[in-house]
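Yeah, one chain of the complex is gone here, protein chain that is, but the others are all in their spots.
What follows is chain A.
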């Protein structure tokens, strides 16, 4: 034993050193252990997840192939989009049909124009003009009808003109129609230098009608203490006439002698 023990002491030393030599082994073992404990199951779950995904996507593919719609939100969106596209397609078809019809009428028009080479752009209007020319004075080479068509135009120029007019009409129709308005500057005159001009202005402004907007005003000296009221108003061309305006204003005959239009401009 003692011998053994002496040996042992050396061995012990070695053995104690062995711990260090073996460290990689232990490490390996530890690694193996941990891998054994955690690794395999985790890998397995990952694989499972992938498999599940594959299955899901397979299902998805299947379902989308079958055209089923009740699966996911994303699909619904797609479907609604498709529906709107179908609708759009429909309207486009309609537009094409309309355009075809329009083209047809245009073609017809061109055909009629070509048939009657001397006819003007507007055959209906041109016809009486021609009659007048033939009937009246043949020697007079000037076109009597000022508002009529130009006489020098040949067919080609006429067609070019018509084309341009059509293009213009097309362009014009896209533009929103503006309401034509005018700006008026009115001189409103009292009876004498004692007329209450504030009251007079009140009377003028009390005149209300559709398409009429009263604007700024001022008093302008005329002479001998008389002042006149200058007042602007904006009128819509189609709704307000100067006659009716004058009529309405001069109804206040206790205050107003007359009105004059001092300026009349397009807006």
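The criterion applied here is as follows: a residue touches a chain if its C-beta (ideal position, glycine included) is under 8 Å from a C-beta of that chain, and two chains touch if they have at least 3 such contacts; residues count from 1.
Here, contacts and distances are computed from a predicted model.
The complex appears with one chain absent; UniProt names that chain "Elongation factor 1-alpha" among the candidates "superoxide dismutase", "Proteasome subunit beta", "Ras-related protein Rab-28" or "Elongation factor 1-alpha".
Of the candidate positions A:32, A:87, A:101 or A:167, contact with the hidden chain is made by A:167. Residue-level contact of chain A with the missing chain is found at 122, 125, 136, 142-150, 152, 161, 164-169, 171-172, 180-183, 185, 189-194, 213-218, 220-226, 230-235, 237, 241-244, 257-258, 260-267.
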